[in-house]
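With one protein chain withheld, the remaining protein chains of the complex are depicted in position.
On to chain A.
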Amino acid sequence: MTVPIEHGFVLVALLWAIGLIGLLARKNTLFMLMSMEIMLNAAALAFILAGSLWQQADGQIIYILIITVAAAEVGLGLALLIRLRAHVSDLNIDKLDELRG
């Protein structure tokens, strides 16, 4: 029995929404980075689904590219996280609230 493609896209939407809610609701920067990663991976999953819909390998290639890009993004994010900890010895994003006006 094959899974209908629509179910896959519902999963994509759910994952993306989970990521977004995490990004908006969490205060811990590490978890915000993880939520961002979930959002990117939801989009990557959508490419795999689309690839399988058209029976092409292209979707999976794009998936690999997105994973690479997301890894670079998180690498930078973790570097910033270390600086955040050095500055405020905390991972709470609310400590960064000096820019306003």
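Basically, a residue touches a chain if its C-beta (ideal position, glycine included) is under 8 Å from a C-beta of that chain, and two chains touch if they have at least 3 such contacts; residues count from 1.
By definition in this document, contacts and distances are computed from a predicted model.
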Listed names "NADH-quinone oxidoreductase subunit N", "Electron transfer flavoprotein alpha subunit apoprotein", "Allophanate hydrolase" or "Putative monovalent cation/H+ antiporter subunit A", with the criterion being the UniProt name of the chain not displayed: "NADH-quinone oxidoreductase subunit N"
Where the unshown chain meets chain A, residue by residue: 9, 12, 16, 19-20, 23, 29, 32-33, 36-37, 39-40, 42-44, 46-47, 49-51, 53-54, 56, 58-59, 61-62, 65-66, 69, 72-73, 76-77, 80, 83-84, 87-88, 93, 96-101
